[in-house]
Every structure is written in structure tokens, then in C-alpha cells.
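Before anything else, here's the structure in question.
Removed: one protein chain of the complex. Kept in place: all other protein chains.
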Amino acid sequence: MRGAPETMTVLRPKSAKEAVSLYAQDTGAMPLAGGTDFMVLWNIGLFNNRKILDLSGVRDWRKISATRTSVVIGALATHAEIRRHPLILKEFPLLAEACATIGAAQIQNRGTLGGNIANASPAGDTFPPLLVYEAVVHLVSARGKRELPISEVFAGVKRTTLLKGELIESVELPSLGKRPTRQIFRKVGMRLAQAISKTAAAGLLTLGKGGVVEDFRFSFGSIAQTAVRLTEAESLVVGKKLAPSVIDEACRLMERNVSPIDDIRSTREYRLEVSRNILRRFLEGNRT
Amino acid sequence: MKLKVNGKTRTFSGSPFKRLIEALREDFGLTGTKEGCGEGECGACTVLVDGEAVNSCLIPICQVEGRSIQTVESLGEPGKLSALQEAFMARGGAQCGICTPGMLMTAYAWIKGGGSSDRAAIRECLAGNLCRCTGYQHIVDSVAQAMKGSKKEKRK
Partner (left out) sequence: MARTTSVGISERRKEGPEKLCGQAKYIDDHALPGCMHGVTLRSGVARGLIKSIDFEPGFPWHEYTIVSAVDIPGRNLVTLIEEDQPLLADRKIMHPHEPILLLAHADRAKAYEALKHIRVVYEKQEPVLTMEDSIALKHKIFGEDNVFKSYLIEKGDVAKGFEQARFIIEGEYRVPHQEQAYIENNGMAAWVEEDGTVTVLGSLQCPYYIHKALMKIFHLPEEKIRVIQSTTGGGFGGKEEYPSMIAGHAALLAWKAKKPVKIIYDRAEDMPATTKRHPAIVRHKTGLDKNGKLVAQDVDVIMDGGAYATLSSVVLSRGTLHAAGPYECPNVRVRSKVVATNTPPNGAFRGFGAPQTLFAVELHWEKIARATKIDSLTLRRRNLLKLGSVTATGQILRESVGASDVLERTVKDSGYVKKLKDYARWNKDKKKSCWKGVGLSLVHHGAGFTGSGEVYLASKAGVSITIDGRLQVLAASTEMGQGANTMFAQVASETLGVPYEWVEVETPDTKFVPNSGPTVASRTTMIVGGLVRRAALEMKAALSKEGLVLRTAADLKKAAKILCGSDLIRRFIVQYEKPGEIVWNDKTYKGDAYGAYAFAALVADLEIDKTTFEVKIDKITTAQDIGKAVNPLLTEGQIIGGTAQGVGYALLENAVYKDGAMVNGQFTNYIIPTSMDTPSMKVVIVEKPYSRGPFGAKGVGELPMDTPGPAIAAAVNFAAGIWLTELPLLPEKIFKAKNEAQG
């Protein structure tokens, strides 16, 4: 391996307050949560001679708790903790499902929700569920606290809108008013387990009287620079019945929000077609 | 810095960013834990931290200060294999052996954590441990047999 430990400086805060203040003094330090992405790159020698802000000692940020109107997931809660947490399983099952598809047990035991968000990979599997649940990301810095809707967090491939000195404290999922009629999380990877996504989808649909769509939220990961909501398809569908023509149009509008690419993992055409199939089958009410 | 390794308190005085796998292999002489990829894909470096299976190639040692580490060396000795190791002998769970320590630790955490003995569930639990020799079937057989054995013991 090519990482050189003795070239590294490690800051090890024991509390949230200390973490924020250390980071304020040294905004060039790299925050480290579970390390499941960072350490891969460190191992090949990309981050020697750096200062690390190791957050693993900040116990407060690991909790998952309920408020009257939401569930708050500490930034350092692991995928394993999220996937088996009763509150998440009950209210936000798509997020639990997504966490269950990230790597395998070893990665899920280390990787954190906050780390996943900060890393901002276009293929981050928790993002489609977070988008449809309209999660709010709680940020903290020496300047104070800030809330950011998840839809405003990602600025591009591996880039976020977090400001200098800001750390992710927690992620809040507002309770859904009504249980959705249909919901889906579907990840398509390069194999059946432990794989990076070619496309990943999350969707919620609530039908009202007479089959009219009351609420429809759908998002994709891996097929654009960041995970995206299908804003145009969503606004088309809400208020209408799911007639074939509406579904066709929604599938057509999908392309306005996504821009899949050819890479070593898949092709643009495949990603588009499969994503469209997932959306279509969901709207048609078919098992996918 | 202190941590518990296979039940014993050990002191580590090297770089805090040394990876756990290297600290185990170089500083504590526990070479049973193997490195296959350095990117958390193959699982050969799996050890337990406070009972949970993790990739020791992705953890700087500072992150496990004060915690309890378990490696394959804690399971048994060649002349006195644990039930899980014995099941791997009986059912052909090890071939070249390089994935075996990681495979054993993942399976051990699964069994200790009360995981299901359903074969599909065992396959899912082992999905983070790549094996190129066995095609996995004999490993699944081995874990299933060990779980059957431990249930029987409990009933006694």
C-alpha cells in the first residue's frame, strides 16, 4: 500500500463542540467519518501529508432519535444501524433498503450517512431515498447552525455546497403525512451484491379518491452528476389519474432531469432504458 | 494508545494513522489477517471491532482506540479447532485459504449476532468476502453446519 501514516496529522475531537472548533482553526483538515471511501484513496497514496479531523470520537452524532414530526439521524450513524433501526424500518423503509445495499456487512458497519453525503458521489445509494423523503441536512460550524434541504446539498460530482468549516451534524427526515400507496427502492448494480450502482431509484406515490395522484416523488442516483428528483414528471403526474398517456409522458419527461453517461460500468442507453423501465413499472403498479 | 486485541490489552505507540491491518500484522504479529485489495472489496482483512465485522484495511488505528478487536487467531488452534473451523474442515470451506480468515470472522460475527441459518441469508452475510476458489457453496455448507451444531449445543 502506498499511504504513508507517519506523514499524517490526526486531530481527534471528543465532542461536537471540539470538532467544530478544531475545524474552524484548520479548515484544510479532512473530516473523517467511517473512512470507507476516504481510506480507499488514502491507501493508494492520494492523501499523504494531510491533516485529518477524525470524527469517530463524537458520540453524540451517532444517535437516531424521533421528534414529534420527524426522525433525526446523527451524521455518524452507520448504514448497519440505520438499516435495522425500528423507526427507520417503519417510517422510512426506502432508506433502510438503500443502506442494506451499500457494500456488504463490513462496509455497512463502518460507513455513515453523513460521510456518504459529504462524499457526494453521484452513485451514493442513500441519496434517492433522502431526496424523496425531502431530508433536511443539519450543518454546524463555528459560525452557528444551518439547515439545508438535501436537494440543495449536491453541487456536482463529489462536490457539495457545504461552506468552509461546516460539518454535517445530522439528517432529519420529516414524517410523511400519509402512508404512501406505493413505494420503491431499486438499485441496479454490476452484480447482485456489493456493487456500485448503474442506476438507483426511489419513489413514493399516494393515490387519493378515484385513483387521482395526491403525491408523487421519484428520484434517481447514478444517472446524472448528482442524484436528482424528477421534478417535471412529478408535477405532471400529481392531480391526474395514472392513464397510459400520463405514464408515457412522465417517462418522456424523465429525460429532462437525468443525463446518464457511458463509462466503464455501463452505457448511457442502458441506464436510461432501465431507469425508464423502473419508473414505468412503478407508475403502472407492477412489481419490478 | 491502548486497545484490546483478542482479549488482551495491548499498547500501540506507532503512527495513529497506521491502518489497523498493518498494526495487527506488523506490530502485534497477527499475520492471520490478510490484505487482498486495500479497498474494502474483498473482505480478506475482516476482523471484528466490538463484535462487528469490518474491513481492517480501511481503518486507521486511532479510530479503534479503547475498543475490542478480534482476529482469526482468537478462534482456535490447529490441534484444537473451534466448531466453526471444524465445520470448514468437514465441509470443504477452505481451499487456498487466503480468504478464509476473513470469511471465518464474518461468519463468526453473524453466528454470534444471532443471524439466520437460512442458506440465502448466509449467502447475503458473506457477500462482502470474495472467494475465487470455492464457488462459495462449501463455505455456505460449512457455516450452516456450524450453526446447526451450535443450536444443538444450546438445546442440550
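Order as written gives the chain letters A and B; numbering starts at 1 within each chain.
Here is the rule we go by: contacts are C-beta pairs under 8 Å (C-beta built on N, C-alpha and C of every residue); 3 or more make two chains touch, one makes a residue touch a chain.
Not measured: the values here are computed from a predicted model.
J.: Among the chains in view, which touch the chain not shown?
T.: A, B
J.: Looking at the full complex, which residue from A:S56, A:Q194 or A:N257 touches the chain that isn't shown here?
T.: Of all options in A:S56, A:Q194 or A:N257, contact with the hidden chain holds for A:Q194.
J.: Consider the whole complex, including the chain that is not shown, and state which of B:V72, B:A109 or B:M147 touches that chain.
T.: Final answer for the missing-chain contact: B:V72.
J.: In the full complex, which of A:T9, A:Q25, A:S175 or A:T267 touches the chain missing from this view?
T.: Counting the whole complex, the residue in contact with the absent chain is A:T267.
J.: List the residues of subunit B that touch the chain left out of this view.
T.: 25, 30-39, 41-42, 44, 71-73, 75-79, 81, 85, 88-89, 91-92, 94-101, 104, 119, 122-124, 126-140
J.: In the complete complex, which positions of subunit A touch the hidden chain?
T.: Against the left-out chain, subunit A lists 1-5, 7, 40, 44-45, 48, 104, 186, 188, 190-196, 264-267, 269-270, 273-274, 277-278, 281, 286-288.
Operating definition for what follows: only the chains that are shown with their structure count from here on.
J.: Between subunit A and subunit B, what is the gap in Å from one C-alpha centre to the other?
T.: Measuring from centre to centre gives 29 Å for this pair.
J.: Which of the residues in subunit B end up touching subunit A in this complex?
T.: Those in contact with subunit A are residues 14-19, 22, 35, 38-41, 43, 46, 49, 52-55, 57-60, 62-63, 106, 109-110, 124-125, 127-129.
J.: Show me the residue ranges of subunit A that touch subunit B in the complex, using the header's touch definition.
T.: That would be residues 1, 3, 5-6, 8, 10, 12, 32, 35-36, 39-40, 43-44, 52, 54, 56, 80, 103-107, 109-110, 193-194 of subunit A.
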